[in-house]
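Okay, here's the structure, questions in a sec.
The complex appears here without one of its protein chains, the remainder shown in place.
== subunit A ==
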Amino acid sequence: MSQNVKVVQRASSSVRDKLYLPAIYDGMKITFKHFFKNLSDINAVDVLRYPEEQPQDITDRYRGLHRLTHRPDDSIACVACFMCATACPSNCMFIEAQEREDGHDEKMPKSFSIDTLECIFCGYCVEACPCDAIRMDTGIFSLTGNKREDFVLDKEQLLANKGAFGEVCSCARD
């Protein structure tokens, strides 16, 4: 057994490594290189200057802010089946149903609001919806407001959000 023992030299056993100061010098070289390179041309630093420069690389799978889709004739696609609210793990969707008058279906939401402060943007509502009525394809990634009420999106706001990636209408039955 003892013949098979392989003695591996430690990587940092040379005098240069044991002195530490040369290693500090090597590290300082890298630090200084980055520092002076960036100091000489600050605009070349590869960062996104956010409020002025908006991200251009949002994919269509990105889960942005929610929206409610329309049917081809501009009526609301939602039939107030409560599937999304049932699937929602954080219970942030508040739906009130009413009878539908426009002849498409039996029900439609009277009010439909999402508390985005509670929402965890998991996308379960989108998965659960049988009519393709709620989507998160707006591409809106920043949500700001001055008071808590600003973050509760109601039906009108959700309907006003536009899809960012082509598909405008609900692809469910009309």
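Simple rule for what comes next: a residue touches a chain if its C-beta (ideal position, glycine included) is under 8 Å from a C-beta of that chain, and two chains touch if they have at least 3 such contacts; residues count from 1.
Methods note: contacts and distances are computed from a predicted model.
S.K.: Which one, "ABC transporter permease", "Peptidoglycan glycosyltransferase", "non-specific protein-tyrosine kinase" or "NADH-quinone oxidoreductase subunit H", is the UniProt name for the chain you do not see?
M.R.: For the chain missing from the view, the UniProt record says "NADH-quinone oxidoreductase subunit H".
S.K.: Taking the full complex into account, find the residue in A:N43, A:T59 or A:N146 that is in contact with the omitted chain.
M.R.: The single option touching the absent chain is A:N43.
S.K.: Using the touch definition up top, pick the residue from A:G27, A:P72, A:P130 or A:G145 that touches the left-out chain.
M.R.: Of all options in A:G27, A:P72, A:P130 or A:G145, contact with the hidden chain holds for A:G27.
S.K.: In the full complex, which bits of subunit A touch the chain not displayed? Write them out.
M.R.: 21, 24, 27-28, 30-32, 34-35, 38-43, 45-47, 49, 52-53
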